[in-house]
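First comes the structure, then the notes that go with it.
Here the complex is missing one protein chain, while the rest keep their positions.
Moving on to chain A:
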């Protein structure tokens, strides 16, 4: 049974609607990523769940309780959630230990219990030697871990993370992604994680929810989202792709504007309507000679770059689109030469708008 349920959730700021009817169910113990470009409404959705902003429409339920609806908002402090903020929001006037212990003290736990749990979580997050430091004396990565420890120690019903890694440098960010997943596997709190970084989402999430313009575009496992995108936005936003447009000729055939026909292995089209085909850069096969008959077309190489592990090609097709593709290093074709592009049908995904 779903533990956290958002139904038809709406938030307006004046004339601007930033969350437009979001529906989402999260099972207990799952980690859900809200993924999308900035301004897509993901952070607002998170703050609605936390109770920092009241809802203008729809409702949020946790278990069998309605916590937010236009009729009222349960204040954040009564929700038994915890949150990791983009700025970490560590209190500069408290030591690491005091920061972590704060939530437990508010819950009026006996002192020895507080001490035991704080020490345990500091151990798990490798912060034990830093317990008496002030946040100003810690590095970014250490501050991040304190923020995690402070949120986890209260055993929240729901854990919220708001772009927690955006202030870290690239190496640390990658390390912390795995750390967050490891801690989730250990504690199994129901978690909502907001990010605009798809690699972060892929690493950490059980379920990825792609948001755009205040709405959910698609939700599914990382594999669903990547391999079986349902909209052009999702295909482009996750992993990058080539989009070819044209007219749908059959349920899985598209007459592309560039003057050739593509068979699509998945997705479905409305015959006679608009046809959109997505194919990943690395799924296109490039060769100097024609290899197969289906989904093959000869075009001229516009740019070729040697990148060590592979070569990156740009190939113009008619109708204005440029196809980007990667090929093994030994497939070498000079700029201006003719190359055969082969779009394997099993990798061509037909999309509706």
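Assume a contact is a pair of C-beta atoms (placed from the backbone, for glycine too) under 8 Å apart; a residue touches a chain by one contact, two chains touch by 3 or more; residues count from 1.
What we mean here is this: contacts and distances are computed from a predicted model.
This complex has a chain not shown, and the name its UniProt record holds, of "Pyruvate formate-lyase-activating enzyme", "Cell envelope biogenesis protein TolA", "Iron ABC transporter permease" or "NADPH-dependent F420 reductase", is "Iron ABC transporter permease". Summary of contacts with the chain left out: across A:71, A:170 or A:307, the touching residue is A:71. The chain not shown here touches chain A at positions 50, 52, 63-67, 71-83, 85-87, 89-93, 102-103, 106-107, 134, 136-137, 150-151, 154, 160.
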